[in-house]
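The following block contains the structure, expressed as structure tokens.
Excluded from the complex is one protein chain; the other protein chains are retained at their positions.
Then we have chain A:
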């Protein structure tokens, strides 16, 4: 997820919000077999859970996002949460109707347990002793958070990019707990190209002498490596067209080439700026672990013995799948493959490839089409969930009668 977050005037803000913490004292055994305990999860909620517990929406953030999806923190915060355009009163994720939950992923560095957390065994930060995680591990922790919040079933799980992978994992791992799902700009498994970009980014971090095998918390941090990693990621979030539009070959603060290795071009200066800004807020080890989890994600291998159709045979959710025309990180063919597998399983699925020139990041930008799709889909899900509950009540009543 890029820094490309816009404030928005189309709906009201959820206002001041507060980051909370949930601690899973007994922790959990992660996919690689190691036990992690305790586990902390940073999360925020907006809106109110209704009495029947039927209006909860779980928002899953992208690679380097956090729990701060909407609203503002008191005093310190000039920018709203990363999806403030989508979450709030009158917005598609309408907080007057829905109870919206967003947590920072396991392995992250924005309040949840990750490589920078203290290892209770040693009293020092885990660093590279932190276990390698999977998207499934993240989802298992989120499930515990929902248990804690008293949410038995989600009206919807929604997220883009790596958040979309979590949406898919949720719907297949816990089919009875996900009434509907909106995976945006995502994939059921990384292409070789996506893994390649991640590997170059990881190598940039590990080549920084300050990385020190992952144990750098007591000294200088591998800022340069992390900045380069971010620059690589950032390129994949944009598109040829959006870069041409934003920068073309325009020069930065000069009228001619410098004939040295300063940032001559605006695009160079922009990437350096984004890279440096990222270093201030993100931990290099978390970047390594999260990109690896994304690379490992393989829904068909994990749940379908290699078959995506078999993997979705477990799912019960109604889906809204969305891709963007200029997304070259997770191109439309990947969304179409999941739609195809859903259809073969007789699942209720809607799909739209949205025309957008801004590349992978399009799901974070104001987009009327996306608003309409999500708003309309969620309203239908509310109606359908209500109908399902009415049917069950009637059936239970009829059974009671017979007895």
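Brief remarks on what is shown
Convention: a contact is a pair of C-beta atoms (placed from the backbone, for glycine too) under 8 Å apart; a residue touches a chain by one contact, two chains touch by 3 or more; residues count from 1.
FYI, contacts and distances are computed from a predicted model.
Of "Electron transfer flavoprotein subunit beta/FixA family protein", "Nitrogenase", "Protocatechuate 3,4-dioxygenase subunit alpha" or "Methionine biosynthesis protein MetW", only "Methionine biosynthesis protein MetW" is the UniProt protein name of the chain excluded from the display.
From the set A:17, A:231 or A:339, the residue in touch with the chain omitted from the display is A:339, counting the whole complex.
Of the options A:27, A:53, A:89 or A:375, the residue whose C-beta touches the omitted chain is A:375. Among A:21, A:52, A:262 or A:355, only A:355 touches the chain left out of the display.
By the touch criterion stated above, the residues of chain A touching the omitted chain are 318, 320, 336, 339-340, 343-344, 346, 348-355, 369, 372-373, 375-377, 379-380, 383.
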